[in-house]
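There's a structure below that I have some questions on.
With one protein chain removed, the remaining protein chains of the complex are shown where they sit.
Each chain carries a letter (A and B) given by its place in the written order, and its residues are counted from 1.
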Amino acid sequence: MIKKFVYSQKVAPYVFVLPFILIFLIFWSYPLANSFVMSFQDRMLGQDPKWVGEANYSKLFTDKVFLTAIKNSVVYMLGTLVLLIPFPMLFAVMINSKLMMGREFFKSSFFLPALTSVAVAGTIFRLTFGEMEGSLMNSFLGLFGVEPIKFLKNGEWSMAALLILACWRWTGVNMLYYLSGLKSIDNEYYEAASIDGASAWQKFKNITMPLLKPTTIYVTTISVYAGLAMFTESLMMFNGNNSPKNIGLTIVGYLYRQGIEKNKLGYAAAVGIVLLVIAMVINLTQLKFSGMFKKEED
Amino acid sequence: MGASQSKNNLIARIVMICFFIVLFVIIMIPFYAVALSSFKPGESLIRYGLNLSLDFKIMSFDNFIYLFTGSHDYFTWFWNSMFLTIAQVVLTLFVSAFVAYGFAAYDFKGKNFLFICVLLIMMVPFEILLVPLYSLINDLHLVNSYSAIILPGIANAGTIFFFRQYLRSIPKEIIQSGRVDGANEYAIYFRLIMPIMKPSFAAMAILNGMNSWNNLLWPFMVLGDQSKFTLPIGLKTLLTPYGNNYDLLIVGSFFSIIPIFILFIAFQRYFIDGMTAGAVKG
């Protein structure tokens, strides 16, 4: 009887998606709801929770350190968007060009940095951007007579260092995304354009870019996600969550500091909810403007 | 006309190749610096910074000898990472593909809602749940166990999404013919569909494997016991002014890249497929 029920074509789909439903309920919905409840409490592990209303939120919006964290995360995210979309797209188009040689070689070697873990890559870059005369970046700049720079004690420089780390790791990956997008563009378009006498730039602007839009939407979505959620890169770069003047503090870093380091679960939960709202708003707006929803409906 | 065209092409070709060679060199510098530094005493690295100087006076194989013969936990971490990566990949792929088939092969009530949930998870940073998830894991008595790392990601949204896209291209006739042959729904999946999904399994195995091998934040929060640390956590713990383990840090970092490099070179195509698989044609 049970067997018949489970084997029926009506029930089978639910059996297939059951694992997802369970995981979604237990490890997403429940913690998320819990997080929401906690954000209205003064709560510490091992102590009884106290209801405090919206106090955590009103404190958050006057918390200068939190505002610094938001600023850092948003600047980092925008930085990755500016650097990790146009350039990889351009590189992909170049590699895809008939004139290019050693395609496979460059494709693979640009991908290599993505294989290193943040723990390893962050340490490498921390030492590269050391403030000593002999560390890689300073010894390079020294060739041009530049005095040693304290990269990781200065806001702009350390943001640059974090962005360079991101570029090093992800340029190759994003380039591959664009390459696979290019594969699906029909060559006929280019041939037709050539007959009309279009220049290379016109072809790129009028054919390649619009047809790569789905890829761009995808890359933008994951970059927004990854940019706003960045934490371990900064953790490794500054060898801890406490950077000078909080120049490396991100939203997740602040969540970690409040929730894990200080055991202020309620306050940390509020940080998480704010991050959730920011991420949803940015991504939904982005998807709306790029017309993604219309597409889903077809 | 033809001659100047081909001359232009030649120049463009040379410029492009030079440009890519420069990019290649820049990308390789950090690898070269780490490889070089693994022959230098770890202490000098922290004190003088990571650099490209070839100083044979201070360079030796000592770090490598220490890595393979010294008393430390490096290889425990290494095998932990291996075990965890393999377990995580096998289980995640099995469950995610199973779920994806449900989304791809059937129309059922609530399907759209559930699929929006999948997309939602893909858009929400997992990190916002760090604190409540930690207390949940705590309540379930899973702290310090690998289940705490595997379970929350076992029905991985990105992986489900990818498999579902892949499955959409499989003709429905296969399913129909299976039903005609009298196979039940699950037999159709396991015996007819799963074999066709092989290439997508390879791609996802590699993508999930990479993420798992390099994962730091969550494992680091739930694992407390040094004997259970994974490689990234272990390497992170070496970065402490109280332990004097810098010798192991760099050579260990260098060595941790090697297995994944070898895998990459052997299965290059699948790596690249796996990565690009995410960017689905809209």
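The working rule: a contact is a pair of C-beta atoms (placed from the backbone, for glycine too) under 8 Å apart; a residue touches a chain by one contact, two chains touch by 3 or more.
Note that contacts and distances are computed from a predicted model.
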Missing subunit (named according to UniProt) among the choices "Extracellular solute-binding protein", "Phosphoribosylformylglycinamidine synthase subunit PurS", "Protein NrdI" or "Thiol reductant ABC exporter subunit CydC": "Extracellular solute-binding protein"
From A:Ser29, A:Gln47 or A:Ser184, residue that would touch the chain that is not displayed: A:Gln47
Candidate in contact with the missing chain, chosen from A:Thr116, A:Thr221, A:Asn241 or A:Asn283: A:Asn241
Options A:Lys71, A:Lys153 or A:Lys213, residue touching the unrepresented chain: A:Lys153
Subunit B, residues in touch with the chain not shown (by the definition above): 43, 46-48, 73, 76, 87, 90-91, 94, 134-135, 138, 141-147, 150-151, 182-184, 186-187, 190-191, 220-221, 224-228, 236-237, 239-246
Touch list for subunit A against the chain that is not drawn: 44-47, 59, 62-65, 130-132, 150, 153, 240-246, 260-263
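Here is the rule we use: only the chains that are shown with their structure count from here on.
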Distance from subunit B to subunit A - Cα centre to Cα centre, in angstrom: 15
Residue ranges of subunit A touching subunit B (in the complex, touch as defined): 7, 9-10, 12-17, 19-24, 26-28, 30-32, 34-35, 38, 45, 91, 94-95, 97, 99-102, 104, 106-121, 123-125, 127-128, 130, 132-136, 138-139, 168, 171-173, 176-177, 179-181, 184, 213-215, 217-219, 221-222, 225, 228-229, 231-232, 236, 239, 252, 255-256, 259-260, 265, 268-269, 272-273, 275-276, 279-280, 283, 292, 295
Subunit A contact footprint on subunit B (complex, rising order): 9, 12-13, 16-17, 19-20, 23-24, 27-31, 33-34, 45-53, 95, 98-99, 101-103, 105-106, 108, 111, 114, 117-118, 121-136, 138, 151-152, 154-155, 160, 184-186, 189, 210, 213-217, 221, 231-233, 235-236, 239, 249, 253, 256-257, 260-261, 264-265, 268, 271-272, 275-276, 278-282
